[in-house]
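Only one protein chain is missing from this complex, and each of the others stays in its spot.
Chain nomenclature is as follows: A, B and C, assigned in order of appearance, with residue numbering initiated at 1 for each chain independently.
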Amino acid sequence: MIVVMKPGLGEDAIQKVVKKLQTNGYQIYQSKGVNNVLISAVGADKYDYLKQALEAIEGVERVIPIKVPYKLASRQFKQEDTVIKVGDISIGGKQVQVMAGPCAVESREQLFEIAQIVKESGVRILRGGAYKPRTSPYAFHGLEEKGLEYLAEAREKTGLYIITEVMDPRKVEMVAQYADILQIGARNMQNFPLLMEVAKYDKPVLLKRGLSSTIEEWIMAAEYIMSNGNSQVMLCERGIRSFDDTFTRNILDLSAVPILKEITHLPIIVDPSHGTGKWRLVAPMARAAVAAGADGLLIEVHNHPEEAVCDGPQCIKPRLFNNLIQEVKKIATVMERT
Amino acid sequence: MIVVMKPGLGEDAIQKVVKKLQTNGYQIYQSKGVNNVLISAVGADKYDYLKQALEAIEGVERVIPIKVPYKLASRQFKQEDTVIKVGDISIGGKQVQVMAGPCAVESREQLFEIAQIVKESGVRILRGGAYKPRTSPYAFHGLEEKGLEYLAEAREKTGLYIITEVMDPRKVEMVAQYADILQIGARNMQNFPLLMEVAKYDKPVLLKRGLSSTIEEWIMAAEYIMSNGNSQVMLCERGIRSFDDTFTRNILDLSAVPILKEITHLPIIVDPSHGTGKWRLVAPMARAAVAAGADGLLIEVHNHPEEAVCDGPQCIKPRLFNNLIQEVKKIATVMERT
Amino acid sequence: MIVVMKPGLGEDAIQKVVKKLQTNGYQIYQSKGVNNVLISAVGADKYDYLKQALEAIEGVERVIPIKVPYKLASRQFKQEDTVIKVGDISIGGKQVQVMAGPCAVESREQLFEIAQIVKESGVRILRGGAYKPRTSPYAFHGLEEKGLEYLAEAREKTGLYIITEVMDPRKVEMVAQYADILQIGARNMQNFPLLMEVAKYDKPVLLKRGLSSTIEEWIMAAEYIMSNGNSQVMLCERGIRSFDDTFTRNILDLSAVPILKEITHLPIIVDPSHGTGKWRLVAPMARAAVAAGADGLLIEVHNHPEEAVCDGPQCIKPRLFNNLIQEVKKIATVMERT
Partner (left out) sequence: MIVVMKPGLGEDAIQKVVKKLQTNGYQIYQSKGVNNVLISAVGADKYDYLKQALEAIEGVERVIPIKVPYKLASRQFKQEDTVIKVGDISIGGKQVQVMAGPCAVESREQLFEIAQIVKESGVRILRGGAYKPRTSPYAFHGLEEKGLEYLAEAREKTGLYIITEVMDPRKVEMVAQYADILQIGARNMQNFPLLMEVAKYDKPVLLKRGLSSTIEEWIMAAEYIMSNGNSQVMLCERGIRSFDDTFTRNILDLSAVPILKEITHLPIIVDPSHGTGKWRLVAPMARAAVAAGADGLLIEVHNHPEEAVCDGPQCIKPRLFNNLIQEVKKIATVMERT
């Protein structure tokens, strides 16, 4: 790291910083600029630990990290792409994987009908929420374990794999008995007890980006799961909060896809349904996501969006969903994927 | 609520919406504008339930709520200010309450030394984290239960009341045995299982605003706690995420104070330490917060900020802390508070 | 428009609003909700004029517009896509148009060399800045009229059409003598005297989105140009400001493309160079833009990015530019464009 000292300081102030760094195992290189003294500290690995302590010393202007704060998730740590196996399919490999289904499991009939549509389109993974994080305590919060049972039954009937959200560290064990992929929602990206809990199970985790999380914070959240023992993490861009919510709930940040592909080795999924909040925008943004290099898509489909108990406006209907799958296939072919 | 239909629709599309509303118990008023038909729905109380279902109907342009989505937290529901009792002091009354202490409990000695400083300044509530949510899995995460024991011991010795953060629904019961006030951190504002868990205990809750939470989402999070049985909620503004983090970690949104005073009856606390992230800004923003009408302040104090294991740069030293208390007292007097 | 009154008001307060609306030519429909009285005002067209006046009346909670504030730019006003002719090519038609060249015109040699590369790739429009808006007064601000002369000479030699930025209303006449398309930069999107000045010339205008402009404000800026006599406006998404600038200068908001296609009839161009600020991200975001439905791309190319006087990090080199054009062509084919 580099410590930038304020202009016009005596040797004392500088030695205080040098000493602090040396007692922590760093080797020191000083360079005197026109105004500021710079102290380059090399060798130890305690930036996380020391940054704030150094900045609290009078005379220190700022501390600049040189190394990135994540390790296991970084491309430097692992050169080749992580490919996650779910039964007989792979996520992060040559095939673009679509995960589709209703926002919430509402009933056995609703789920089975949609599962059938999903299956017939050629998609292999069914999404559906049994536990729903809702802004209002008065809204529908999911069928809970009953919903998980329906999902397992739908898997039995259709051969689709199941992805579903878990919100509570006390429920991870139970949800993991039903799901093939555990989903961590945007609101829980920095729910650290939950991240540590999902790390205990041998299940892939789809980690959604927080509403206003930086890319670095998001990777650090993945690092929580990985450093606690579960390396099967995929990242899901689902839109970030911006100043304009007239037409979309969020702004889908597609540049995150090529950035993450460069700096991490993890698969990147894009959710154009939550990312926009409008069904009319789902197909163009799904195409764009694949053209930007995404490894997969998470899409809300509903047979009767106007009856959906949540997120109806962003669900697409079966006919449009089939069109979307056809369009995405063409883009995938151009990208030399399948 | 008002449903705005798209221009140029037939009677069928409109009747579909009208029917949906009527079967849900609403009374309907239609008005035909130059381009759009408007449907005003009055009487039932199912906006949360119906909004998205209506927007998913083709022909519906948008649905506009008329009533606010929160009830128990609203000024309409309860006219007089909520005053929360903690032992022999009150929060939300005439007295501006300061809660001060270190970011994290680091050791018995550190905590007791700071507690003494806090006590001598006349402040009545001691803050200190035993469980710390940290962006990095490699950073210090707190002394955990040992930290809680030190806090309880400090209370014993000084008579200060204790506020400390809880992050995990599995730990609420234990933390509640030690703390006088439970703190929900910004990252957990929408951790709904945690909100429901703290609602079960007869302890005041300080609910921090999420990094990019709207004021309405924040009140809805309070509503989660209140509607689950605990009405002793105070709201804490601690800065929101913006496009400029060169000089501050966050932007302290002081206009939230008079807004919340108008629309809710809950006490409003301001945290100028996290709200700015720089100790030099803590005193001016503490003064400004009280001038804007805040009921209390949450302030990080450290005897040796440069040794602090977390948030050193935003901790103020004892001498400055005493100045701050003096300045805040003068502003409080102007505001006719104490 | 709809005027929502506060709960619990007497008839007087309501009549004050009704009168104000009636004297302005509106027809009134009242509906009494459980708490609030709603006043629907229909027929006149003075929302822009009355909104704030109404909100300043005591008792008024808020005023909700029903009609969109733009007219000439709206899809309702003009159903078919606007196709802008520039010499023998069209923007907004079947062909995806690329505009490429250096950020700034630096010298005759630099411009001609790049123009040659652009021409050989099959692209038809050359970009290059003669007047550069720079954050620092100490940075390079362009060759000014000399730069325009070089651009005109490059057009002569290569047959490429020229797009260049104009920043000053006093310079529009002169720039219009050289340019085929006038560019309004992001910082000037709401420079109203400039918008009114470019409206006077019979030249297409490319209007970049402001750094934190809403889509509605952006369309209103186009409306300024159109309502002052120039309907040849194309909109250019170039990234918006967000809370995370670690990896990109801006967040490219590609969902703006399908939104604008739905609500306006104007051509939509995307600038992935400014939109990301990193050359490595230009190609994936160019592909994504076309997959989302963009009518064209604005791309910075430089033969020696490390010598570029501005925006070097986001310029792509000739070889990568040719790859990009090939990739974009394939996506365009999938989109049934050329």
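To be clear about the criterion, a contact is a pair of C-beta atoms (placed from the backbone, for glycine too) under 8 Å apart; a residue touches a chain by one contact, two chains touch by 3 or more.
Since this is a predicted model, take the numbers as computed values, not measurements.
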Interface partners of the hidden chain - shown chains only, full complex considered: A, B, C
Touch with the omitted chain, as defined above, among C:Asp180, C:Glu223 or C:Glu237: C:Glu223
Touching the absent chain when the full complex is considered, from C:Met167, C:Leu254 or C:Ile268: C:Met167
Positions on chain A where the hidden chain makes contact: 2, 4, 7, 29, 31-36, 38, 40, 42-43, 64, 66-67, 76, 212, 241-243, 245
Missing-partner contacts on chain B, residue numbers: 212, 214-216, 240, 242-244, 246-248, 251-255, 257-259, 262, 275-276, 280-281, 284-285, 287-293, 327, 330-331, 334
Residues in chain C touching the chain absent from view: 20, 48-49, 52-57, 69, 133-140, 167-170, 187-188, 190-193, 211-212, 217, 220, 223-224, 227-228, 241, 279, 302, 305-313, 315
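As a convention for this text, only the chains that are shown with their structure count from here on.
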Distance-to-centre winner among chains (Cα means, whole assembly as reference): A
Distance from the mean Cα position of chain C to that of chain A, given in whole angstrom: 31
Chain A and chain B: spacing of chain centres that average the CA atoms, whole Å: 26
Shared-contact residues (touching 2 or more other chains) in chain C: 212, 242-243
